[in-house]
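My questions will all concern the structure given below.
The complex is shown incomplete by one protein chain, all other protein chains being positioned as in the whole.
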Amino acid sequence: MTLTPQMLTVILAVVLGPILGALVSGLDRKITARVQGRWGPPIIQPFYDVLKLLRKEALGVNRIQIIYVWLHLAFMILTVVLLAMGQDMLMALFAYTFSSVALILGAMSVRSPYSRIGSHRKIMQMFAYEPVLILLIVGVYLITGSFQASSVAQQPLLVKLPLVFLTFLMAAAIKLEKSPFDIATSHHAHQELVKGITIEYAGPYLALIEITHFYEIFIVFAVVASFWATSPAIGLGLAAAGFLALIVVDNVFARLTPMWMLRYMWTVPLTLALSNIIWLYCA
Amino acid sequence: MLNNELPVTRDTLLNEVAARRHQGYRFVTVTCVDLGDRFDILYHFDKDYVLYNLRLSLGRTENLPSISSIFFAAVLVENELKDLFGIPVTDLAIDYGGRFLLSEGSPVAPQRKPDAPPAQPAQTKDGAVK
Amino acid sequence: MIKRVFSNLFGSPATRLYPFTRREPFAGSRGQLKNDIAKCIFCGQCQRRCPADAIVVGKKPDKSWAFDRYRCIVCGYCVEVCPVKCLSMDPKHGD
Amino acid sequence: MSKRTIIPFGPQHPVLPEPIQLRLVMEEERVVEALPAVGYIHRGLEKLVEKKDYNQCVFLAERVCGICSFLHSVTYCQGLEEIMSVTIPDRARFLRLIWGEVHRVHSHLLWLGLLADSFGFENVFMHAWRCREMVLDLLERTAGHRVMLGVSCVGGVRRDISDEGLADILRTVDALQKEFDEFVPVVLNDYSIKQRTVGVGKLTKEQAAELGAVGPVARASGIARDFRETGYAAYGEVGFKIVTETAGDCYARMKVRCGEMYECLNMVRRAVAAMPAGAINVPVKGNPTGEVVARLEQPRGEVIYYLKGNGAKNLERMRIRTPTFANLAPLLAMLPGCELADVPVIVLSIDPCISCTER
Amino acid sequence: MQDYDKLLFAALILGPILFGALALISPSRGLRNAIVIIAAILTAGAGAFLITRTPLQFFMEPWTAHLATGLEFLIVLIVLGLAINIRSWLIAAMALIQLGLAASELLLPGQGGGTESAAPQFVVDNLALILVLVVSIVGSIICVYAIGYMKHHEQHAPPTAAGSGRFFFFLVGFLGAMNGLVMANDLKWLAIFWEATTLCSFMLIGHDRTPEAKNNAKLALLINTFGGLAMMVAGLIAHLSGHGENLSDLTAGWAMLPMALLCLAALTKSAQLPFQSWLLGAMVAPTPVSALLHSATMVKAGSYLVLRLAPAFSGTRLAVIIAIAGAFTFAAASALAIGQSNGKKVLAYSTIANLGLIVTCAGIGTPLAYAAGLFVLCFHAASKGLLFMCIGAIEQKIGSRDIEDMGGIMFLMPVTTVITLIGMGSMLLPPLGMLMSKWLAIESAMHAPLVLFLLVVGSALTVFFWAKWIGRIQTASYHREYKAEKLPFTILATLLLLVLAVVAGGLMTMPIFNAWIIPVVRGMTVAAWTADGLAQLDLAGQLPMWPFLVFLGLGLFVGLISFARFKEKNVREPFLCGENIQGGEHSYNFRSIGDSVNTAWSASYYMGSFFAESWLTPWVNLLAWMVILMLFGTMIGKL
Partner (left out) sequence: MSASSKSPWIVHYNCNSCNGCDIEFVACLTPMYDVERFGILHVGNPKHADILVVTGSVNHRDVRVLRNVYAQMPEPKVVVALGVCTSSGGIFADCYNIFGDVSKVIPVDVYVPACPPRPEAMIDGIVQALGILERKRAGEVMPSAAKPVLTLRPTAAAEAAPAAAQAAEQGNA
């Protein structure tokens, strides 16, 4: 069997994705610490965390939640694979959505109230960002005339989708559990739901969720970068800028309530994205 | 002796408390001192930084009527009396059943002097709650 | 708040990198109790005054001064009452 | 099954600094009923006065609560001084005021941090506690310990502050003032903080009076009651301005406490300037006989010590009613109707000190 | 036309009716069950055999035109009689108008000679074939399922309930009427079968004869008679204007007003907003009825008709409105489903939403959209039928259809629960059918911004109500004992059969799409379709399945291994802030006020402030009526 460039991309994305995601996560923690006037953990801290978790005792409340955590990871990798293959973006989004749904269902399979409230909030989060993501795909389609992820490299999308880019960053804040949207779970867990949706996962299962989260971070910033896919340098710069913007927003906002999130996401970003889309229709 | 002190009995307690409320006093707290043969129960009220105290002398086995219907805020401290002194407080707005501060394993009515055996407070297995 | 964020980001963090950099404890700070046993007269004042019963003084003939730092609340009352001032508060905390 | 959600909120809950359980009954995320279950920090220390003499109990009173520790011991000492008719030296009164107000700044900063933590504003939390370190260092330099000052005694204070120490205090106060000038307006005007606090946990003036709210909770509801007005310690000489708000929500409570922090700094400045010379304590002889109710204003509100002595070295009865105990009933009135996300904010807005409450 | 084609035709339409009648008169339950099973096997077999014979055209003897007229009068009279019987003057009035219409059709000469045209009365093309397959296979399975269900139901039904014989007559007969409907080309025959399904559903919904059942049956009759009325008006106009009183002529002839009226009829039948209330009311019937109405028959008639007409109105303003109507229904019904805790109502709203999706696809009308519509139709029938059957079984076991009550069913009925979970998973798990169809639908809606927006909103909402329901029923703690589950054989067998079909179909979505749907769509000749559109269809078909199967398989495989390796010693109490009370299945108990024992419980979110049926329904109905008015508004320019 010979390696085609496409397969190589896929393999690279699947292998390097979580590593990059973990590094970004570590950098995030370091910069956040600095922003708060602290020294902060080492940048490779997320690797330590995952390695430690993998070697901990695998505790659970019941068995069903275990299946879902694997599905959570599997569908996240599937999303990466689909995107790396340049396949249909909408389908990739559905795979991605199901990855989150799997986590939600896993958290719901226990009756534990914190876990369940967390998963309901996660559903609300999905409900809040899903339209924005689909509108992103619509925007790309309107520009390139194709749903294939490979088509984004044709031209710098940012030029025609500035507002969609902005709203995508807002959605990214939800996906990365940043303030003001860190309502379902959060890194430091000083919130009313403790750890919310991941509360009943321990040890290796939590490590799987973390790894999935690394993939998620990778996807998010890969998408940010793909807004200027014609030039890798500008794309990376864009990702870095988005990354910094997210950290700043995280640090200048309190956590707000789920209802506020719904109200906000269904008004401001949606209006912005829609107006962007509408001018593309008109153009 | 404290300043502004008024002795009350079990029968006049509620009226006096209601009178304080009517005069615009704020409920502060209840203090119980076990004198060995009787309980000395002080109800503290405050208005403009001046304390007003009602002193009730309660027999060791007597019931104490709750004032939580007049000052809701008293409900917590009355539960505490029930817990720590084993005084049966009646008509509590919220009754923790003698498990307000104490738990299983704790001594029963620990602040009650030991000479007389305590009137058994309602310490059911699971703790009765209203 | 954004101003604060950037001033923190580009300023140096406030963290003191303990245990790599240690700050000298303030003079007069109550770290842990020390007894200069050479001066001690085993009078038992400290034992009687200690609110936490952390000190047991052995009387004659077997004189000893036993200090349980796992009971001591570092209030410094014993230092205050010690008649020969053999007790002192070391500003350093224990090890 | 019911459409209502029933969850235990606490005792082991990271957003609560201390163990207390609220049994929340909710409809979706709206709280319909909240009842506290306490007793996780009940030690029974009131009874310890029978085992420890009244001088040792100064340290006991200090450890009723680790946050307002100094003010507990001061209340205790003031009570005993009243029973035993001791007049303490002027310098001791001023020192009590200085330490008391510095302590209040530390307590309010701690509270501000915890409140920020409860609505997930980590940056504010970190910054508040960073400022608080300045206060704690000041306390350690002047009193010998960061938290448990251990400087109270019946008849005055144990430890003097040198002139150099007073200058140090002024320097720190100025530094703090600079920090506050930058930081407090930012916090009070932040959009997201207002979102989380304005209109949350409303307590009307009538409710506050009715349920016996004390301290900043009462003052935020428009009840101008502050025991420092009675002029104990040196408050009469130093002068004191009461801070009140009328809205009665979490934001008002935040504003009251922020205003008090400034006021504390001013009082410390004036006290340092007016500091009289002289002894710091008077010897106290004999044992207490009689009963007294001692009251003063803690960071959280009015604290009450009932002390009864019968001529022995040990007191017969010590009874402590702390501000949080008084504020629990108002808390129960604030919770129903709020969102789950607001529960920690509301709970922390009364600045709960469960350790005080349960003793 | 071969003789055995005629036989096939008879077996599909008359067979079920005949067997239904046999079931009605059968003296014992055993015999009746046997008859139902034979009917199911025969119908399903005939349906499957039809694949080999498609396309087919049936030209009836001329005299059958009179038969049709007679039947039409008969059915309208029956409706009239029923209306008078249940004292619904509105229905009676509509029936009278229908009677008048039928009579005027006889009296007034058509411009083009009406029924004498050379068009076949019945046509089996690919579209009809798909419908026949759905009806006869899924429908038959439901009929068999009903055997076990009704045995239990007879013991628990209210004393007013009608006999099971009559129930099976209408249930099985329904399949015949439905088959007739989808194969009918002649408008008159279409109307006859259309009304027949209305009648069957009326009888089935009212089966228990409780006041609620009677009311809801009346509502169903009212709304569907309204639809029937629209259809007869359409027929009359077609007759008068000479467009030809059959679908093939209509679709070729651009007759907009009859088309709009037929669409209106279709919207009522498929319970699109604002006509959804009858389908929700139909919940009172025994569950097999719901299963049948929602998956294989009745509502599918409406969506079938829209799909049938779609090529004709493709590209017109009518199509735009139809698409909006469907998409609006999709979004609004999904939103309404969120506020429901009644499981069957959630399913009902989900049905309405998915039918809305089909209508949208028909409205969009590109090849891709058309394929998506067909896809939804097939997969929805299987999944929804399965889900209703499961919920029926669950309801009979736990005595409630409230989602919140389904907490512990994992222990009570593990088999059914797992099947239910698969059924629900098939509604949202990629690459299973429903999700793929939604994907196709959204992709095809790219050029219609409003429709697209509504679809996006709807699909986001869909996840919400499925996730919380799945979450509720799968809840299980490690310690509980699983109980052996006893299901009647017919129920178990049909559940297994259908779940196998759902899984097999779900795993082969793209092969099915490429091998079957694409040829069907490509086989149609629609003027508005461009080569570009067809290319898009092919492109969609190129979506590789293997990554999905590989990762789904891997995830499940590794997950199941960990599942099996998870041991008792790894079980911990759930996090209850440290106040857990130790011990087994009561691990959700905690100590609270005064050391009392409380049970932690977390209810699902229904977002009552946003999604309450009571306040949302009037608003969405208002909007939906506006869309309906717009539907006819587009006609004004044309007239």
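Note that the chains take the letters A, B, C, D and E in the order they are written out, and that residue 1 is the start of every chain.
FYI, a residue touches a chain if its C-beta (ideal position, glycine included) is under 8 Å from a C-beta of that chain, and two chains touch if they have at least 3 such contacts.
Given the structure is predicted, the values throughout are model-derived calculations rather than measurements.
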Can you list the shown chains that the omitted chain is in contact with? A, B, C, D, E
For subunit B, which residues touch the unseen chain? 101-107, 110
On subunit C, what residues meet the omitted chain? 13-19, 22, 31-32, 35, 37-45, 51-54, 63-75, 83-84, 93-95
Mind pulling the subunit D residues that touch the left-out chain? 11-15, 17-19, 39-45, 47-48, 51, 59-60, 63-67, 69, 110, 113, 125-127, 129-130, 132-133, 136, 146-148, 353, 355
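Heads up, the rule we're going with is that only the chains that are shown with their structure count from here on.
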Target subunit E, source subunit C, minimum contact steps: 2
Mind listing the chains that sit against subunit A and also against subunit E? D
What is the chain whose Cα centroid lies farthest from the Cα centroid of subunit E? C
Which chain has the mean of its C-alpha atoms lying nearest to the mean of all protein C-alpha atoms shown? A
Report the inter-chain centroid distance for subunit B and subunit D in whole angstrom, where each centroid is the mean of the CA atoms. 25
Give, as an integer number of Å, the spacing between the C-alpha centres of subunit C and subunit A. 50
Residues of subunit B that touch two or more other chains: which are they? 99-100, 103
Touching two or more other chains - residues of subunit A: 35-38, 113-114, 117, 194, 251-252
In contact, pair by pair, are chains A-C, A-D, A-E, B-D, B-E, C-D, D-E
Parts of subunit E lying in touch with subunit A, wherever the complex brings them together: 407, 428-430, 435, 438-439, 442-443, 446, 449, 452-453, 456-457, 459-461, 463-464, 467-468, 470-472, 474-478, 540, 543-544, 547-548, 551-552, 554-556, 558-560, 562-563, 566, 570-576, 587-588, 600-602, 604-605
Per the touch rule, the subunit E residues reaching subunit B in their complex are 593-597
Per the contact definition, I'd like the list of subunit A residues that touch subunit D in the complex. 32, 35-38, 113-114, 117, 179-180, 182-183, 186, 188-192, 194, 251-260
